[in-house]
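The next block holds one structure in the form of structure tokens; read it before the comments.
Excluded from the complex is one protein chain; the other protein chains are retained at their positions.
This part shows subunit A:
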Amino acid sequence: MNIWIAVAVTALGCYAVKLAGLLVPAGALERPLVKRLAALLPVALLAALTAQQTFADGHTLVLDARAAGLAAAAVALVLRAPFLLVVAAAVLVTAAVRAMGG
């Protein structure tokens, strides 16, 4: 049930902001500070999420095979690999490190 609530709230919220952008008259959100903040919010959230899903195990921080996988993804990104290849690199390296007992 909790998951359904989360899905519904997210769906409504995300749809509302998409629609708001199309309906609101231009200029209302065009203030430079608001625009800067909207551009930086995803940066902060994505960075925090990346770090947490790599190093978190519940409420503790751990260094395990996922870190190796993320490093592989980072290398793939630097080499300008396409999106799917970046994700595949992370998955494969994580699985490989785990298979070796890491």
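Criterion: a residue touches a chain if its C-beta (ideal position, glycine included) is under 8 Å from a C-beta of that chain, and two chains touch if they have at least 3 such contacts; residues count from 1.
Here is the rule we use: contacts and distances are computed from a predicted model.
Enquirer: One chain is missing here; what is its name in UniProt, given the choices "Ferredoxin", "Phosphonate transport system ATP-binding protein", "Branched-chain amino acid ABC transporter permease" or "Na(+)/H(+) antiporter subunit B"?
Expert: For the chain missing from the view, the UniProt record says "Branched-chain amino acid ABC transporter permease".
Enquirer: Just the residue numbers, please: which parts of subunit A touch the chain that's not shown?
Expert: Residue positions of subunit A that touch the missing chain: 2-7, 9-11, 13-15, 17-24, 26, 29-30, 33, 35-56, 58-61, 65-66, 69-70, 73-74, 77, 83, 86-87, 89-98.
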